[in-house]
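What you see is the complex with one protein chain gone and the rest in place.
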Amino acid sequence: MFNSSQSAVKVIRCIVCPSGCTITATPDQSGNVNFEGYTCNRGLEYAKQEYYEPKRIITTTMRVENGFLPLIPVRTDTPILKDKLKDVLKEIAKIKVQPPIKMGDILIENVLGLDANIIASRNLNKI
Amino acid sequence: MKKYEADVVIIGGGSAGMAAAIEVKKAGLDVLIIERDYELGGILLQCIHVGFGLHEFGEELTGPQYAQKFINQVNELEIPYLLDTMVIEITQDKTVYAVNNKDGLIMVESKAIILAMGCRERTRGAINIPGFRPAGIFTAGQAQRFVNIEGYLPGKTFVILGSGDIGMIMARRLTWEGCEVKAVVEINPYVSGLIRNQVQCLEDFNIPLILGYTVTKIHGKEKIRGVTISKVDTNFDRIVGSDRFIECDALLLSVGLIPENELTLNAGAELSSNNGPVVDNNLESTIEGVFACGNVLQVHDLVDMVTAEAKRAGNLAIEYINERYGKEVKREKQIRCIAGDNVGYIKPDLINLSDISKETMFTFRVKYPDRRIQIQFRDKENNQLIYKKNKVYVIPSEMVEIKLNLEENQIDTGCQHLIIDVVPRPEVLIEEE
Partner (left out) sequence: MIYDVIIIGGGVTGCCIARTLSKYDLKIALLEKKADISMGTTKANSGVVHAGYAADRQYIKRHLSIHGNKLYTQAYRELNFPFQRIGSFVVAVEDSQIKDLEDERKKGIQDGVPNLELIFDKKRIKHMEPSLTDDAVAVLHAPTAGLVSPYELTFALAENAAMNGVKFFRSHEVVKIKHTDYTFTVRTFGDEFKCRNLINAAGLYSANISKMLGLDYFDIMPRKGEYILFDRNAMHLNKILFPIPTVVSKGILVCPTLHGNTFVGPNAQNITDTEDTSTTEAGLKEILEGARKLVPNLPLRASIRNFAGLRAVPDTHDFIIDNTDVYGFINVAGILSPGLTSCFAIAEKVKEFLELLGVVMKVKEDYNPIRPRPERFKDLSKEELDQKIQEDPTWGKIICRCEMIPEREILDAIHAPVGARTVDGIKFRCRPGMGRCDGGFCRPRVIEILSRELNINYEEVTKKGEDTNYLMCHTKDLLLNEIKRGEEAE
């Protein structure tokens, strides 16, 4: 069965290119979803992803102790579920890391069990 | 006084400066980067969001990641650079004077200079919002630096004026830090930045985007406590009776970027209407041997485009040193490019007549969005259409790039002015791009 957010008509603005097509996703009685308004295949793929399982990359900062800078920019190494964003941001906020740190270092592994790591976006030395 | 010598001095150690330096170094020439901040990387370091590097590296990187890749290359190639160093003067004979707190005055003698100083943000003064001058008004980039690098939040409830990419990205950034963004207000009837940012930075968080409005009054004498926004007509004049008050404790301005060219101007180079230096098809300014690339020349949409332009500038500087440096070369005849209908500015400003057999990379921005248009290049003297290209849409936030061989397009050698227009298509046909 589909949950409520998936049973309603959803309007999706395509971000694949600057044309910005408006794609409408309409589920029918049997659960099939009809996508309308896209003008290319990439647009359709995007709309399907946005409809069934919207994901985002998180980019934020993490606090650093005794660092050359007080914060280090971090990101998820892969997109995560959109409705988990806030939880992950709070998780990141709790933590302080120690330099030296290299770009790509995993600072939180498999954050909240979402199959994504929080990695460093740059190198950062001690003070 | 500390003295240095280098074949090429690069002013600015951001994305443009580093890319140009790497090209020069790889060709075996001596290069020196002068950077005013305490580390290489430039503005990318505070742009912690993703959206960089798809063209250059084939993956979506954050700003710091993109910068780090170039910093690593600079270090691997052992390219020398000076940090915390401010250039104070560039002379016509390509001597660069700078200061820092370790070496004192620094003099660098060079054969060629590449300007890569980037751009700065337009401010409240530039747009003349009436009202008080309280604490709590920041440019979006300034707030970005405070939040992402210095580690401070400049407010809790925000209004953002301007729907440029930095403004929208800051809306998400602040929301993610627990702040409330009341609205993004845009004077134009259309969003200025990318649709992707409109969706992922505003719509994802239900942040209202208010089009066709601007901030007409700032409230609060000591600390800002709100703004009045008003609807504007097509001349951007306030429509009486449309005022709305929005409470906030900080206002961010994202109202455009301007190339940073005080040094260029003081050196005696000519600037064009976009505040970037006048350059020829070799990215050479009106001072021989002084080149410009990146946002100091024109504000780009993507850092990948900055990198591409900077690589080109690096190679053109190398070519200059190998072929023209120290030789008495007479200033050749040039065609001047003119921004015509719906064109804000055009680069290059000049085309050397002797180079018309080479490919020229034209870049420009339109003044307002339009659909089903034709881009036309016209020889003013002979009133002849040299080149035309149809496009489905043009928007100011997207720079147009056109590579063109003027000789192959049969330009007359008597041409002195090349006018670039963006006009409605002469006849409406169903065409594929």
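The chains carry the letters A and B, assigned in the order they are written, with residues numbered from 1 in each.
Following the convention adopted for this analysis, a residue touches a chain if its C-beta (ideal position, glycine included) is under 8 Å from a C-beta of that chain, and two chains touch if they have at least 3 such contacts.
From a predicted model like this one, the values you see are computed outputs, not experimental measurements.
Residue A:Ala93 is the one among A:Leu44, A:Ala93 or A:Leu112 that touches the chain missing from this view. From the set B:Glu56, B:Glu121 or B:Glu284, the residue in touch with the chain omitted from the display is B:Glu121, counting the whole complex. Touch with the chain omitted from the figure is made, among B:Ile79, B:Val147 or B:Ile373, by B:Val147. In the complete complex, the residue from B:Leu32, B:Leu202, B:Ile218 or B:Val366 that touches the missing chain is B:Ile218. Of the candidate positions B:Gly131, B:Gly344 or B:Pro396, contact with the unshown chain belongs to B:Gly131. Residues of chain A that touch the chain left out of the display are 61, 63, 71, 89-90, 93-94.
Contact between chain B and the unshown chain involves residues 1, 36, 84, 86, 88, 97, 99-105, 120-121, 123-126, 128, 130-136, 139, 141-142, 145-148, 150-156, 177-179, 216-218, 221-223, 238, 249, 262, 265.
Just so it is clear, only the chains that are shown with their structure count from here on.
For the pair chain A and chain B, the distance between mean C-alpha positions equals 28 Å. Residue ranges of chain B in contact with chain A, taken from their complex: 45, 48-50, 60, 62-65, 67-68, 71, 147-151, 173, 176-177, 194-196, 198-200, 203-204, 392-393, 395, 398. Residues 13-15, 18-20, 56-61, 63, 69-71, 73, 75, 82, 85, 89, 103, 121-123 of chain A touch chain B in their complex.
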